[in-house]
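The structure appears below as structure tokens.
Here the complex is missing a single protein chain, while all its other protein chains stay put.
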Amino acid sequence: MKPSSSNSEQTCSGLLGRLPGDPSLDALIDDAALLAAMLRFEAGLARCQAALGVIPQDSSHVIQAVAKAADYDVDELGSSAVESGNPVVPLVSWLARDVAAADVAASAHVHFGTTSQDVLDSALMMTAHAAVECLLEGLAVAADRVAALAQEHAQTLMTGRTLGQSAAPITFGLKAIGWLDGLDAATARLTGSRARLAIQLGGPVGTRAAYGEKADALADALAAELGLAVARPWHTERSRVVELASALGQTVAACAKIAADVILLSQNEIGELSEQRKAGRGGSSSMPHKHNPIGSVLVRAAAAQTPGLVATVLAAAVHDGERATGPWHAEWAPLRRLLHLAGGAVDGIADVASGLQVHESVMRQHVEGVGGAPLAHVTAAADLVHSALAGRPPRQAS
Amino acid sequence: MKPSSSNSEQTCSGLLGRLPGDPSLDALIDDAALLAAMLRFEAGLARCQAALGVIPQDSSHVIQAVAKAADYDVDELGSSAVESGNPVVPLVSWLARDVAAADVAASAHVHFGTTSQDVLDSALMMTAHAAVECLLEGLAVAADRVAALAQEHAQTLMTGRTLGQSAAPITFGLKAIGWLDGLDAATARLTGSRARLAIQLGGPVGTRAAYGEKADALADALAAELGLAVARPWHTERSRVVELASALGQTVAACAKIAADVILLSQNEIGELSEQRKAGRGGSSSMPHKHNPIGSVLVRAAAAQTPGLVATVLAAAVHDGERATGPWHAEWAPLRRLLHLAGGAVDGIADVASGLQVHESVMRQHVEGVGGAPLAHVTAAADLVHSALAGRPPRQAS
Amino acid sequence: MKPSSSNSEQTCSGLLGRLPGDPSLDALIDDAALLAAMLRFEAGLARCQAALGVIPQDSSHVIQAVAKAADYDVDELGSSAVESGNPVVPLVSWLARDVAAADVAASAHVHFGTTSQDVLDSALMMTAHAAVECLLEGLAVAADRVAALAQEHAQTLMTGRTLGQSAAPITFGLKAIGWLDGLDAATARLTGSRARLAIQLGGPVGTRAAYGEKADALADALAAELGLAVARPWHTERSRVVELASALGQTVAACAKIAADVILLSQNEIGELSEQRKAGRGGSSSMPHKHNPIGSVLVRAAAAQTPGLVATVLAAAVHDGERATGPWHAEWAPLRRLLHLAGGAVDGIADVASGLQVHESVMRQHVEGVGGAPLAHVTAAADLVHSALAGRPPRQAS
Partner (left out) sequence: MKPSSSNSEQTCSGLLGRLPGDPSLDALIDDAALLAAMLRFEAGLARCQAALGVIPQDSSHVIQAVAKAADYDVDELGSSAVESGNPVVPLVSWLARDVAAADVAASAHVHFGTTSQDVLDSALMMTAHAAVECLLEGLAVAADRVAALAQEHAQTLMTGRTLGQSAAPITFGLKAIGWLDGLDAATARLTGSRARLAIQLGGPVGTRAAYGEKADALADALAAELGLAVARPWHTERSRVVELASALGQTVAACAKIAADVILLSQNEIGELSEQRKAGRGGSSSMPHKHNPIGSVLVRAAAAQTPGLVATVLAAAVHDGERATGPWHAEWAPLRRLLHLAGGAVDGIADVASGLQVHESVMRQHVEGVGGAPLAHVTAAADLVHSALAGRPPRQAS
């Protein structure tokens, strides 16, 4: 496939698109990746159909070879999608044309018994699966770093702050355990959501009528082929998409809790935390001396955008009839955008946690300023930290 | 406790509040229920603290007795909450006053070592737990009815409709299986979310410092006492609330998919389904002959309100510091409103499914109008129905 | 009408409902007010119809008298609304019954030629109109107080903070001008939105067919009678509702900007602002020494809830056919909730602004800590303040 420099709406490119994203995740969900997944669907379908005798082996071989070699331009395909309302219609037409050029008979077996939504839903799930893997790796890294902060600062006294006001003392390690619990909950949700990512295979109205008695076996084989769960046709039963979107929203929120605390504790008069200083990092066009917590700011910016996108996916979950009159098309951009923002938030917060500067003496000074800390508070906080860490698996090498 | 006729914002009362709600669920989350849960928290805390020797048994007995007998007016308590920003501050003050009237020494042991957010979070989780139980029962009823429709109409031919246009044939049973899959997915999500509903016990800044070495045992005992999971303090780690809200949103969306199909198929020119006719049901103030699918309309109205509420809860999940400056207060109304709307949607759709009229001959006529249905389609659809139903537990008596 | 102690979902009552609200605004939109508005519609319609000869004068007199004397219970009416899906159906039936008791012939002229949605839309607009008046008065008070702060502190040096970090100096007066600009923009939007609040009069399908040639005159007369704009039937053209919701959202956001700054500048280590100390205000159940900026916290909590509600109203603006299958019913609660939250935010922020303590010496000390302020900065900031204030009307007496 031609590596296209033209990117679609969710990718980590252009003037503003690089800011919140994680380029390694974005490469898993961009247009090139999505087109590759659609072609893998068509090739995999042909392979499984031939294995079950639904289409001839010869046709399958040609289809697989042509799909593998296909070098379609995403912009051109996108333009051709306007009339039918989705890119699968032109893709299938181009594929059939190119298969016919090699073997006219095989051309009739392209996309056999399936429908646009089967292809695009499956391809979106394939790219989402890869992206969730990437997010889980990123979360593991972030969690390890936060756990290390908790360990190191289990007894580092600092002021607890409630409703914006200084309250009783905590330890910074305990604050980090709160961050960690959020990351762990997000990890659990994403892991659960990943297991529900399934192939779509229903044909025009979800009956799989073209496959007769072989329908179930074909679905099983295709799911194995594409690395997704098997499921009944879910053209208008969108719980998988809703669950994924919710888990992504929760992931970004967990990162944003950390970012919010870092921003507050980095204020000059507080000065208990700061992001790592690097040349050029957090700079200003007008005040070169400033050291902005830009990593945290960008994570907060991502978190400000996710609830609206989650709501959009949820609102679009009510699909009428056998394939919907709008809601399906409305899912694509928000879902990819959520994956993109989650990638940036996880990557960003791992980075923030990794380089975080903890100013222990300032913390201690503030605690003393409001009357010091009885030993009981340190002990209680440290106990919570240690029991929390004891329940976790050993740190990964990173 | 005095049964108050004055109800707060989420309940099934007043001029407009009865429409989408389920009175039996609403009774589990209304102000009286929430106040009762707060008092159960204070009484249970005293009981567990005495059992562990944290406070004297005598004090505990008085506190439990006073809390049990308390007959506070929710409006008065609500008014007294304005100055502190939450109703726990006046509640604790009233409770301490009433305990002191019985036993001055015991008064110092009221609400010992805990904080407002412990009480209100735990009470909200207790009422949510009861409400989710109610929802799961409702979903089981609705699923049974939909499964019965699927069974009965496994081979009832009808037109599949995609992008609003008549397409290849399906059976009505297969459509019902799609509905059922949505209800089952919602059931799974709610079940998972229920297991995460936990007590809140952290004290002012989440250290449980007042309890020393007994902190863990106290948390375990209180969780058992209140019927919730045990958890580390989660004052600013709101994944439980986000997960509950998301599961509720998904539940309403699953109901709304059914409602959307019923509304479309009830249009006069289509006429393949209709809601049960009852005297007065679906009537109009100006056109008495009309038979509006009002059950489905109200479920759709509920579904139109949930995504915004889910987004609000998600946006409010980023809590700063040890207790937040706004987001916590912002959760209460949307969460209760989501429970209320989910109750109404589940109850409403169970009702719609139960009384649904399926006009088989009209369905058949429409299929024939677009060219009839090859046997393969019926067989394929019916096979999907039967394998879906085979995987389900036997129907409950209802 | 019987003052009912039972309140519906948006009112300032119950355990949690008092916190963010303004009781004087809530009284304008509660169930009693909405029912009164519906009865005023029916009475006003009869009066105008009789004046134009559409119904007999005798009937009109009886209808007006009965509507005026009606003493219906909102809970009972709400319960009776369940079957038809809206409270107008039972209201009209009760009204017709009571009119018939006085004059059988007049009974046929109740609600003549109109439909449920005419009544409820008009009544919601009437209550919204009163609420917007109240909000505009509140905004004027808040703006006066903020303008007074700007005037007084035009030259009060303080640190400007960007991306959370101390930057170049400003004056507190200039910050207050930014607050004021937000309040003024909200005032302009609300004023514009108020002018668009119109009667609904269309009859069952929006043709006004029952009124023949007198339709236009009747609409004009009814609009004058009810104090609303006249408009073509807008049963499924919801721009008025969307505009109102947007203006309310913007109003709350303008208040929340002030609240956010107050919370940040009240942090103990910053200490440049504080909310007024009053007995019991901002108290904590566990830490009696704390002085929480609870007024600002509650405004932020309101602001966290509004975007989801505005989105709900916007999503519900797409009404199918001549009267919609869900979206209409979905508007009621969010709209009233937005009015309620806006009332609380405006009232709350007026209160915060009124009692705001400005700690000038702390501000100056922080400026000096980051290198002092060249005179040019003070002059530039003060010039902006003075020119901004010069463009405003003189302060109102308050």
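Should a chain be cited, it is by its letter among A, B and C, assigned in written order, with residues numbered from 1 in that chain.
The rule is simple: contacts are C-beta pairs under 8 Å (C-beta built on N, C-alpha and C of every residue); 3 or more make two chains touch, one makes a residue touch a chain.
A quick note: this is a predicted structure, and the numbers were derived from the prediction, not measured.
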Thinking of the whole complex, not just what is shown, which of B:24, B:93, B:151 or B:166 touches the missing chain?
B:166
Per the touch definition above, residue among B:44, B:138, B:233 or B:293 touching the missing chain
B:293
Pick from A:86, A:155 or A:354: which residue touches the chain that isn't shown?
A:86
Tell me which residue among C:98, C:144 or C:243 touches the hidden chain in the full complex.
C:243
Pick out the residues on chain A that sit against the missing chain.
5-11, 13-20, 31, 34-35, 74-75, 77-79, 81-89, 92, 111, 114-116, 119, 203-204, 259, 263, 278, 280-287, 292-294, 296-305, 307-312, 315-316, 325-330, 332-334, 337
Give me the chain C residues in contact with the hidden chain, please.
85, 160-164, 167-170, 174-175, 177-178, 181-182, 185-186, 189, 192, 203-212, 215-216, 232-240, 242-243, 246, 249-250, 253-254, 256-257, 260-261, 264, 300, 303-304, 306-308, 310-312, 314-315, 317-325, 374, 376-377, 379-381, 383-384, 387-388
List the residues of chain B that touch the chain left out of this view.
161-168, 263-264, 266-270, 282, 284, 287, 290-294, 297, 307-308, 311, 315, 366, 370
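The rule we apply is simple: only the chains that are shown with their structure count from here on.
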Centroid of chain B to centroid of chain C, CA atoms only: how many Å?
29
Could you state the distance in Å from the CA-based centre of chain A to that of chain C?
39
Multi-partner residues of chain B (at least 2 other chains)
85, 203-204, 300, 303-304, 307-308, 310-312, 315, 325
